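Notes to accompany the following structure.
Excluded from the complex is one protein chain; the other protein chains are retained at their positions.
The block that comes next holds subunit A.
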Amino acid sequence: MTTQQRAPLDHSLHRNLTVIRKAIGTSGDIIIREFQAGRSGEVPAAIIYADGLADANAIQSMVLRPLMLADMPLGIGQIPLASRAKEHIVYIGDVEEITDLESLYKAFLTGNSVLLFEGDQTALSLDTKGWKERSVDEPSTQNVIRGPKEAFTETLKTNIGLLRRRIKSTTMQVEYKTVGRLTQTDLAIVYMDGIVADEVLNEVRHRLSLIDIDAIFESGNIEEFIQEEQLTYFPTVFNTERPDVVAAGLVEGRVAIIVDGTPFVLLVPALFIQFLQSPDDYYQRADIGSILRTLRLVALFIAMLAPAAFIAITSFHQEMLPSSLLISIAASRSGVPFPVFVEALIMEITFELLREAGLRMPKAIGQAISIVGALVLGEAAVQAGLVSPGMVIIVSLTAITTFVIPYSSLAVPIRLLRFSLMGLAAMFGLYGIFVGLTYVILHLNTLRSFGVPYLKPYAPFIMADQKDGVWFRAPIWKMLKRPLSLVNRNQTRQRPPVPKPSGKE
């Protein structure tokens, strides 16, 4: 919406309505209801709202009814009717006065209802939003064993409410913005005042202000605009549908960007290790959490390297295998017509196809896919002599470990890298894997997320942040400071002494 050409409203209700009707055109969902306000019906007035966005019941009982039964003398042109109505008559909490057509359109297009009076240049925008929305549900992707079961919804207000319920502090600040020339998508920047680093916050504001596009439908659109490095597989913006994760991120000094219309909230700056930390690491005992994290790290390496290592060892470094194992692998591969790399490629691509198909299938057919997949991948391919049983094991292993990575935005680059590493391993054996992995590490080291080096706190190494790392989590009472990787002021999280049972030395 451009600010230059704000057409003011007219005195005459009739002329206003003519202009508005012309702008609406044929849209049948915008309802213009003309009526006579006041008990004796002395003031012509009109209310405009969008059917399906505004709550018709609320409009009837909270706006129309009191206006029509109003006792007060309403004289045309003598007193500001709109402000009188706002102060004394309508029963709506959030009421705004508007004086130009542009904000009037925006008001009823976002679900508010607009109240116009004859002889008044000011209209009222009443918050009567009441569309059908999905209720707060369990997260569909990021599940935990222990921890809150709530997930964000598609409605911005509900989502901010979910955050407020977790952080009851006035220092939690919410800044609204609108992006998208046509979609007018609302988004909110949420941060903790006094914890967040100003550079990060200003950078977020700056990058968001540069977005000029017709439509924003999902936070993924925003993510592409604000990420630093475009030429990378790796996500430098974190996304989650869990309010507890966002709340924890805010308290650590991160900035959340909530986009209306999607349950996925963005969190910046994002570090690599974040994508390997599941929220229930913090809700379970520290030692269990640490073990699970180590397991996840192992899974990451298996997911990335298992087929590549299998190819490298069977085609270049056979001496690394014990003789008996080597013989059984050779025996199982004896009927297979392809080199091990092609065999691995066929199986991996088949699996990726099955996975993609399983996602897109209607739920009812999903079962069928898994049966076909298990039969094709497991039984038939081996019996037909197309692949060796060893390869089936390797591919299943990578499939399982890929799902261990808690955030799919990291699982995707790992899946892609798997194929490149397989190619390198097929050509150069372990040397190829060495070069490939080093290249990935180099690449990760050039990445930054809102100015923060991506591999912090490992490179640059920060001793204090090792207490909440990629394979270890210290007990909560040990975490005295907020992560030094992110915040440079107000680092104190808690003050010793930590609670201990009383009466014991």
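Operating definition for what follows: a contact is a pair of C-beta atoms (placed from the backbone, for glycine too) under 8 Å apart; a residue touches a chain by one contact, two chains touch by 3 or more; residues count from 1.
By definition in this document, contacts and distances are computed from a predicted model.
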Field: Complex member absent from the view - protein name from UniProt, among "tRNA-splicing ligase RtcB", "RagB/SusD family nutrient uptake outer membrane protein", "Lipopolysaccharide transport system ATP-binding protein" or "Spore germination protein KB"
entry: "Spore germination protein KB"
Query: Among A:A7, A:M320, A:L416 or A:I476, which one is in touch with the chain left out?
result: A:M320
- request: Among A:G289, A:P406, A:P453 or A:G469, choose the residue that contacts the chain missing from this document, as touch is defined above.
  value: A:P453
- line: Checked against the full complex, the residue among A:G429, A:G469 or A:P483 that touches the missing chain is A:G429
Field: Absent-chain interface as seen on subunit A, which is shown
entry: 316-317, 319-320, 322, 325, 428-432, 434-435, 438-439, 441-443, 445-446, 453, 455, 458-461
